[in-house]
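In this view, the complex is presented without one of its protein chains, the others remaining in place.
After this line comes chain A, so read on.
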Amino acid sequence: MHTALPALGVRLRRVPLSVAFVSIIFLMVVLLAIFAPWIAPADPNKQTLLARLKPPGFELRGVTYWLGTDDLGRDLLSRTIHGAGVSLSVAVLSVVVSTLVGVTLGMVAGWFRGKIEIIVMRLVDIMMSIPAILLAVLTVAVLGPGFLNLVLVLGLTRWPRYTRVAYAQTLQISNLPFIKASELAGAGAARILFHHVLPNIAGPILIVATAEFGLMILMEAGLSFLGLGIQPPAASWGSIMSVGRQYLERAWWIVAFPGTCLFLLVFSVNVLGDWLRDQFDPRSRSR
């Protein structure tokens, strides 16, 4: 029944320039993350005390530090390349976790109503009223720091946002006649939610997810700054920047380069998200 694939090929040839541009940026970040050990010119954790806080282009004993060095004389270019993987995977995984949890709860609350709706939506209110960073700090304090815990903490503190959107959209959709028609056809709740509700609420959720993606990278940076995220000496863009913040007046480059990468990544994810949402909507396709 679904013949969307050949049509996709035709549509890809009409990709707007901006989307093509941000896709290249996004792909580059992904490739950097995957091939970091081969691309990075130096060991990201090797400290050279003679080369502390040196500006971009600094040379020492035949080694060129293209993006300069940090407070321990580590090569900033190599650290930024290695940090891409950490930042990207924390953001992607935590967005996936919170989307799964949030959308499921939101759809269930909006479809079944009654007690489950009250419980879920009050829980959402409670979660939203606790400062996210406080909750994250508490959870990490209990679970201990580390990559997996970081993903879980971010994922499980950010789901209420998705729940609100999924809930409101589900309420709206479930009153439409085509849902009634499915019920009359004999479809159960699971089929209606996955076949009819989810595809119709995917657009707004995708927008929330792309907005959250950037926020996740920043949250990771914040938690790493507090010593609750990625543990030193491992690099993430967040941890590099939080170190660089202390030396902002003397060594602007420590914050500037990971910051630029972060900006480009979040920007391209947002543009891509907008474009993808349009592509998922059959109404926006040509006849």
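Throughout what follows, a residue touches a chain if its C-beta (ideal position, glycine included) is under 8 Å from a C-beta of that chain, and two chains touch if they have at least 3 such contacts; residues count from 1.
Assume contacts and distances are computed from a predicted model.
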Protein name as given in UniProt for the chain not displayed, "NADH-quinone oxidoreductase subunit E", "Aspartyl/glutamyl-tRNA(Asn/Gln) amidotransferase subunit B", "Ubiquinone biosynthesis protein UbiV" or "Peptide ABC transporter ATP-binding protein": "Peptide ABC transporter ATP-binding protein"
Chain not shown: contacting residue from A:Pro16, A:Pro55, A:Pro199 or A:Pro233: A:Pro199
Selected from A:Val15, A:Leu31, A:Ala181 or A:Leu248 as touching the chain missing from the view: A:Ala181
For chain A, residues in touch with the removed chain: 1-3, 176-178, 180-188, 191, 195-196, 199-200, 281-283, 285, 287
